[in-house]
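For this view, one protein chain was removed and the others were kept in their places.
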Amino acid sequence: MQVTLKNFTKTFDDTTVIDSMNLAVNDGEMLALLGPSGCGKSTTLFAICGIHRINGGQILFGDRDVSDVPSQKRNVGVVFQNYALYPHLTVFENIAFPLSVRGDSKPDIEREVRAIAALTHIEELLARRPAQLSGGQQQRVALARALVRKPDVLLLDEPLANLDAKLRLEMRSEIRRIQLETGITAILVTHDQVEAMSMCDRIAIMNKGEILQIATPTDMYRAPVNKFVAGFLGNPPIVMLEGRTSGDGRFLVKEGTSLPLPARLAGMPGDTPLSLGVRPEHFGAAGANRVEGTISFVEPQGRETLFDVTLDDGVVLRSIQPARDDVVFGQKVVWPLDAEKLLAFDVSGRAV
Amino acid sequence: MTRNFSAWPIYALLGILSAPLAIMYLFLVIDTFTNAPPGSLIPNEFTFHHWRFLWDPTVTGDVWGPTLTTFLFATSMVVIVLAISSTAGYAISRLNLPFRRFFLSGIMVMHAFPSVTLIIGVFLVLQYAGLYNTLIGVILVKASLMLPFGVWIMKGFYDQVPWEIEMAGVQDGASRFTVWRRLILPQVTPGLLSLGIFAFIDGWSEFMLPRILAPSANFQVLSTYLNVVSDPNSTTYNFNLFKSVGLYYTLPILVLFVVFQNRLMNIFGGGTKG
């Protein structure tokens, strides 16, 4: 089922949280709504599932305008951040609830619940109550309950935020597996770029109620539309250098250092203010240009090691490299910079 | 706390301050089973004589009729207060209503407002409604006067239930009524239980309303019964007997209090009339 938001606007009292947003989620796709906390992701989600009324625009499921349709009739499954399991019901009863409300017969309910429990791997938990489950198990139950009605759309609001790191990894792939197996259209709300990139077909990145870019994770990482997107994606994050073009294919950092510009920008007129984004993997691995500096910080991360390199004039570049211990703090290094992969943004923050 | 300190001065002070209460309650129990010689407080014989009112209606009149009425009264209180507070409290806590805020403020003003001052007005309302001197009239009045408190307490309990449960219910296709009935109400059972017990105790103890609003009715509740029985100017002047009737009357709520003490603490703290 395709989900389309047209000029969707949402206001709380006097503050407009979402102003005229447009978004289309393709049938069977899993889309991430990614953005910092408070940017309006949950608000968007709640509008789609019918908890919030919209102040303007339309919400379409396929061709059907559901803007004024109450939640009960939208056939949307939602997994809430805190799972919202019904504490007084067993897992079985929790999952059966949507079916029993619909008036399904006992044997039907029994069969459906067992089927969905098998899909989500919780068959042996059916007799327990939510309080007797671990976080990951609760998550699976919440998923099962959201899916048992065979909804047209599945919405997940920060589903992994309440899990510890190990479970988060496990549930990440589980949710994706279940989504792919059911082929359901899904929207995942998250503030975690790793989740968004690893789980979803496409990412819609939001800031302050606005969608900045919709693209596949790779495209978005490689070609962010603006500084915000570039900064939001990538861990360790991109380093932004402020400065101006020299007019001869180089970039003069405010502090004085001169770095090469990518070839596509070589023709830029001189003295144009720019921000140059250097991702850690673009410094220290390969590239034609050599940059000299002093190691000012070393962070071994196991498989990789992260370095901060301070150039002569104080500019700090970051580098991530396969784990190595031949370089130590205070050492002078000359490392290659892959100038062609650098990202550049104009004064308004747009990519150039 | 952490540092040792001698507790006995505190016990002594507390003991002196609490002495009247301790004495009154101690003798409330002792005196119903004993006799003391005139001019003395120390009992010298054990007897069930003071409890004979239970089987001998010539002592103080029939006690079982009033007991039944009181039970009916208190139970009606529980039913009405629970039914109305659990619905109205939910509506105020969760549903879209015009003037919701105003209504809630009204409830709170009524809760703080000393309702006894309305007794004259209530008397007139009952007169006009033809409910004066009827049990149903007294029940309705007592339940209504308890409502602001009940609604306020239940609203508090509903506020504690996570919104997400409600949202999940709606997403699962349930109507708001079904959500309330099957998902939310079970979450507030502790509240219902506390409020129910409180309503029962309050109804069981009520004296003013039956006495004033149904003075010549053909029913009696235990409070008015005890009041008539225990007139110190009456010919049956005998505190041992008064206390026996009183203890009999109070026993059920003492039991409830002992069993549900912790639940009631919340409710008392929630702002009963001081």
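Here the chain labels run A and B in written order, and each chain numbers its own residues starting at 1.
In the analysis below, a contact is a pair of C-beta atoms (placed from the backbone, for glycine too) under 8 Å apart; a residue touches a chain by one contact, two chains touch by 3 or more.
FYI, contacts and distances are computed from a predicted model.
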Can you match the unshown chain of the complex to its UniProt protein name from these: "ABC transporter permease", "Sarcosine oxidase subunit delta", "Formate dehydrogenase gamma subunit" or "4Fe-4S dicluster protein"?
"ABC transporter permease"
Of the chains that are displayed, which are in contact with the missing one across the whole complex?
A, B
Just name the one of A:71, A:179, A:213 or A:319 that touches the chain not displayed here.
A:71
So that we can see where the missing chain sits, which residues of chain A does it touch?
11, 50-56, 70-71
Can you list where chain B touches the absent chain?
1-3, 5, 7, 10-11, 13-14, 17-18, 20-25, 27-28, 31, 38-41, 83-85, 87-88, 90-92, 94-98, 100-101, 103-106, 108-125, 127-129, 140-141, 143-145, 147-148, 151, 159, 163, 166-167, 170, 175-177, 180, 201, 204-205, 207-208, 212, 222-224, 226-227, 230, 232, 239, 242-243, 246-247, 249-250, 253-254, 257, 261, 264-265, 268-269, 271-274
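Just so we're on the same page, only the chains that are shown with their structure count from here on.
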Rounded to a whole Å, what is the gap between the Cα centroids of chain A and chain B?
56
Which residues of chain A touch chain B in their complex?
46, 49-51, 70-72, 75-78, 80-88, 97-98, 101-102, 145-146, 149
Can you tell me which positions in chain B touch chain A when the two form their complex?
162, 164-165, 167-175, 178, 182-183, 186-187
